[in-house]
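The block underneath contains the structure these notes are about, expressed in structure tokens.
Note that this complex is displayed minus one protein chain, with the remaining chains in position.
The chains carry the letters A and B, assigned in the order they are written, with residues numbered from 1 in each.
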Amino acid sequence: MSHEPRIGVYVCHCGVNIAGVVDVKRVAAEMASEAGVVLSREYKFMCSTPGQEMIIDDIQSHGLNRVVVAACSPRMHEGTFQGACRKAGVNAYFFQMANIREHDSWVTLDKEEATRKAIALTRAAVRRVRNHEPLETRQVEVRKEVLVIGGGIAGIEAALTVAESGNHVYLVEREPTIGGHMARFDKTFPTLDCSACILTPKMNAVGSHPNITLMTSCEVEEVKGFVGNFDVKVKRKARYVDHDKCTGCGACVEKCPVKVPSEFDEGLSKRKAIYTPFPQAVPNKPVIDRAACTYFRTGKCRLCERFCEPKAIAFEQQESTQEIQVGAIIVATGFEFYRGEALSWYGHGRYPNVITALEFERLNNASGPTEGVLRMADGRVPQSVAILHCIGSRDKNYQEYCSRVCCMYSLKFAHLVKEKTGAEVFEFYIDMRSPGKGYEEFHDRIREEGAHLIRGKVGEVTDLAVNPEEQGRLIVVAEDTLAGSRLRVPVDMVVLSPGLSAHRDSKVAQLLKCAVDKNGFFIEKHPKLAPVDTATDGVFLAGCCQGPKDIPDTVAQSQAAAAKALALATRGVVEAEGRTACIDPEVCAGCKLCVSLCPYKAISFDTAKEISVVNEVLCKGCGTCAAACPSGAAQARHFKDVHIFNEIEGVLAL
Amino acid sequence: MTNDPKIVAFLCHWCSYTGADLAGTSRIKYTPAVRIVRVMCSGRIEPSFVLKALKEGADGVLICGCHPGDCHYQEGNYKALRRFHMLKEMLGQFGLEGDRVRLEWVSASEGDRFAKLADSFTEEIRRLGPLAWKRVGNESERRVA
Partner (left out) sequence: MAEFMRCTSPMLEVAQALLEAGGEELKTCYQCGTCTSVCPWGNLIEFSPRRFIETARLGLEGFEEATWTCVQCRMCQDRCPQQIDIPQIFRAVRGVLSEGGSTPPALRVPLAGLRGEGNPWVEPREKKTAWATKNDVPALAPEHEVVLFACCANEYEARNQRDGVAVAGLMKAAGVSFGYLGKEGTCCGDLIATTGAESLFSLLRKTNLNALGGVSARTTVTISPHCLNAFRNRYPAVLGMTFRHVTELWDELLREGVLKPSRGGAARVTYHDPCYLGRHNGVYEAPRNVLKAIPGIELVEMAHHHERSICCGGGGGGAWMERPKGERLGDLRVMEAVSTGADTLVTACPYCVQMLEASVLGLNLEGKIKVRTVSELLSDSIAQGGVE
């Protein structure tokens, strides 16, 4: 293969995306005079089939052995063009891309400047590709098992989809039960299906599926490895109940003397110190809340133990760690409702009849604290209810983004209030967002039912009455922006509809090396074309961890993530990185600096030859050994000093 | 415009390069003075890359990696940080302003930040003026070459 470089350069117009700013003809003409360049062309869409075929034809008819494409980001189409090279018999690593779209035409105003920059970037690619070497990629087997993190509707759906295919799933959930937020909702919009009725069969299916290992009260602690071969450490919190022995009879719960606020019911009801979060929990076996348990606090009690016939109470239980091996990971860690200071501005925590959406869901739920009766703090049924949209949402002081679901769930609340109490409903919105199948029709239905929908964001909720009618009530102050009038609406109850927030306390993103956006939501690989992939190969996203979405979208995305994980498992192999490190045995002085620096323990010391040796199966190609090597023996393939130097010369040549 | 400073930016593939791509897809404009060279990890960057860039005519060098804790290769960015401190000292010994080289963390979601950084760093380099190798003499030329 020791032949002179014969380079083909292709400058892409990308329609007007590049050609509208960069003089592509000039770029191509400039490249023609670079050493080793045999031909230099520009073309409308290089990534199109004719574009790729042009490369293949040129390779064959002009004997090209190097290819440079100046177009978009290599993160977009490097694989496409490498494929074309391979097809024509040229090693994929004899290809180099110059990013003149994302890094140039889209970010530069001045056309002359943009053209000069494009010439520089393309020249860098041309000079670099001359010194490229052919690299071989290896294939690595993919483990069939899939890890799903999070047991809400997203995780449940993903786990069931994978399990149904015959592959094994580990479903890790940090709470004592799966079900997530959906288990706490009363009805679901726009069909008004009972949330529990459609969810619990799926929860039970997870609990009993032979292909699913359900790991509740567990958290992922460490993730190592790479696509197809992840080694995961899962921490199992102490439950103090041996679930292998427990029959779920509930005698312990009955006898426990301690009552604390129930998280599941938003503190509106009490639970015991030993408890199952709710009657349909999966697994339907109790755990002990160490912080609340009298025995753990004082050393005395053990009532539950005394009444447990199968002897399942295990006060001595310790936190433990389990290691699992999987080929793919689906992140389904969900969301939390916004709980910030916007709530208190509207009187939450100050006025007992100002409640949040989640409190409203629990109050309406037949298995909730009031058995589904919508009551005020003093037990009366409200005669009028205000529902306030966008609490903390679309608000640069809190969360700038729209959470997509709040308009719809707030309309659902209007319906439930009307249906259960006949009360007047005043719903305050900024813009009504009901894009979805049957959503606008639902919006229409709520108007028909007589809810007063008022366009205006509420400024204040107060109990300062200015007339007898307002006395003893909550007054909602807003501008009806359509009528142009400032309103004071006295009501009995105020429901605050907060948006959805990312889990701020979650370490999952960090463990998986996934990026999160400024709001804390996971970033997908491409906002349109790779919505469930992440920048980490083999890690996929499902549900609200990626951004606020409703149940139908969550389920669809979960099934998509499962399909992606299964596609990987079905293919069975992945290409391993060809751009690994290598150490020149002639140059290596045996200082072992690289051995200690390698994060993957991929470099070992050959004591016989007294040199360091790279294990290419373990190497991920970060290049830190190359950067540190004092003798220059360690080199990062495809990112050798000479390549970087060529590139530096190129980018500075104009 | 040819008097404008030239800046070489070394960006790690996983976070910062992706962030620079995001600046592009978001159509955020920034100075064309900044020319990007991709490396897989900021831990790959050697002081010789920086010196080479300065020798070839760059007036400043920007190094960007993943935020602490986010490195795709576990802790390459920490290694970059350590080498960076060493490098700054070296520049001083060469009689160059340490501020001509800057290390910043740019995540994949910080397109806006990258663009602002490119502009503000270029502005700073413009203030420092063109790189004056003359004071350094031929000795460093030999070292870099």
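Throughout what follows, contacts are C-beta pairs under 8 Å (C-beta built on N, C-alpha and C of every residue); 3 or more make two chains touch, one makes a residue touch a chain.
Note that the structure is predicted; figures quoted are calculated from it, not measured.
Visitor: Using the whole complex, pick out the displayed chains that touch the missing one.
Guide: Touched by the chain not displayed, across the whole complex: A.
Visitor: Considering the whole complex, which of A:Leu268, A:Val477 or A:Leu593 touches the chain not shown?
Guide: With A:Leu268, A:Val477 or A:Leu593 as choices, the missing chain is touched by A:Val477.
Visitor: Identify the residue among A:Arg41, A:Lys285, A:Arg394 or A:His443 that touches the chain left out of the display.
Guide: That would be A:Arg394, which touches the missing chain.
Visitor: Pick from A:Gly83, A:Gly340 or A:Gly459: which residue touches the chain that isn't shown?
Guide: A:Gly459
Visitor: Which of A:Arg486, A:Arg571 or A:Lys609 touches the chain that is not shown?
Guide: Missing-chain contact among the listed residues: A:Arg486.
Visitor: Which subunit A residues would touch the chain omitted from the figure, given the whole complex?
Guide: Subunit A touches the chain not shown through residues 390, 394-397, 430-431, 455-460, 464, 477-481, 484, 486.
Definition applied: only the chains that are shown with their structure count from here on.
Visitor: For subunit B, which residues are in contact with subunit A within the complex?
Guide: 1, 6, 8, 14-15, 17-18, 20-21, 23-25, 27-30, 32, 35-41, 43-46, 48-49, 52-53, 56-58, 69-76, 79, 83, 107-110, 115
Visitor: Write out the stretch or stretches of subunit A touching subunit B in their complex.
Guide: Subunit A residues touching subunit B: 73-75, 99, 101-104, 106-110, 112-114, 116-117, 120-121, 124, 510, 513, 515-518, 523, 535-536, 579, 597, 599, 620-624, 626-628, 636, 639, 641, 644-645, 647-649, 651-652.
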